[in-house]
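The other protein chains are all here in position, but one chain of the complex has been omitted.
And now, chain A:
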Amino acid sequence: MPMSRRALAAAVVALVLPLSACGSGGDDGGSTDASGKVEGDITFQTWNLRANFKSYFDGLVADFEKKYPGTHVKWIDQPAEGYADKLSADAAAGTLPDVVNVSPDLVAPLAKAGLALDLDKSAGKYRSEYLDGAWAGHQVPGMSGTYAFPWYLNTGPLFYDKALFDKAGLDAAKPPKTYDELFADALQMARKSDGKVATLANVPTIEDFGRYGVTLMNKQGTAFAFNDAKGVELLTRYKELYDAKALDPQALTATPESSGRKFLTGAVAMNPGSALDLDNFKKNAPSLYKNIGITDQITSTGHVNMYVMGVMVNSRTKHTPAAVAFAHFVTDAQNQMSFAKKVAIFPSTAGSLDDPYFTEQDGTDETRVRVAAAKSLKSAVNYTPVLFSEQMKTALRNEVAKALQGKESPKKALDNAVGAADRLLQQD
């Protein structure tokens, strides 16, 4: 029985119409006024924290609910992999949780889409509780406002394998302190090991360019600038390393996990990390742990790199006062301090880094790393520009790879990368 074409069209429309409504989110709910009564059910989403810190967050939620009767917090956690995809799916479907763990580069597109609450307006009174640099961490160039409470900070030292240093005739007690020393040591390591032991396992990222002293963006934040002489110099030196196998041959396709594994197996002599890694070495590579050397991140700017985590409030939340209160609660000095004592991260609240926990040595490696990191954090910088998206990272990485392989000159490669990133920036 043939069905009339009109009936078919009607059926298709009937099927499609209700669905197309899901995509647009809707502008219901959400006020910027956080001054009302703190009550209601809210959802809080963290980024890969349940596995290790379940009891901490259960306690945190219970404390909050006790402090504000009439509130109920549902805590959900997402795995590390694909976090941005999960956020974008939720944001597009209008199901973004009320309070969300973010990083600056994640908050930028959400803020641009109007999904992040401007905390300068809604929670400006809390500003003084945080380190200035940390508060500014979630501001987006080209927009006014601050879009997340600063949460924990992290930075880490550079680990090196003393046994490999010894074998290459390098003084394991004197690890490289400057880029010149690093590159010289790396070349010697490659020479002495016949190209079998590389010193570095990752191609330079935007953060490395920043730490080398390259200007990443123009002052207005409207265009990228890392193709300057300094940038070309860094890439040229990396090419030297790559040719000498001082940069691992698989670096072009490496991930942080794969290079971490190479360090564990002694195929690579140095690896950046954080205090979290010490545990991993102890468990998975005891012989490496016995020979582990710890030194400062190498930088020519005097400022080490730090990673910043934030807690964002969904601008469409139905319970703005509760969501803001909870986001502040999670990130206040007391709760950040107790979280920092559970795990090797650092609080972003003013004065917390002066706590004896972060200043006094007790002779263990863990404490040494912690105290050194806390000290360096006071002047640390999050080099990765907030507007540097995943697509831009890929573009840079591909161009860097072409330069290392000798398919393009370092200058040409960086020009191309800047061009691609600028094009993507203008499309935003």
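Definition applied: a residue touches a chain if its C-beta (ideal position, glycine included) is under 8 Å from a C-beta of that chain, and two chains touch if they have at least 3 such contacts; residues count from 1.
To be clear about the criterion, contacts and distances are computed from a predicted model.
Of the names listed as "Putative tricarboxylic transport membrane protein", "ABC transporter permease", "Cytochrome c-type biogenesis protein" or "Glutamyl-tRNA(Gln) amidotransferase subunit A", the one that matches the UniProt record for the absent chain is "ABC transporter permease".
When the whole complex is considered, the residue among A:Asp41, A:Asp85 or A:Asp279 that touches the unshown chain is A:Asp85. The residue from A:Ala136, A:Leu252, A:Ala333 or A:Val371 that touches the chain not shown here is A:Leu252.
Touch with the hidden chain on the side of chain A covers residues 1, 11-12, 15-16, 19-20, 23-24, 84-85, 87-88, 91-92, 106, 109-110, 112-113, 115, 249-250, 252-255, 258, 265, 267, 389-391, 394, 397-399, 401-402, 405, 407, 424, 427-428.
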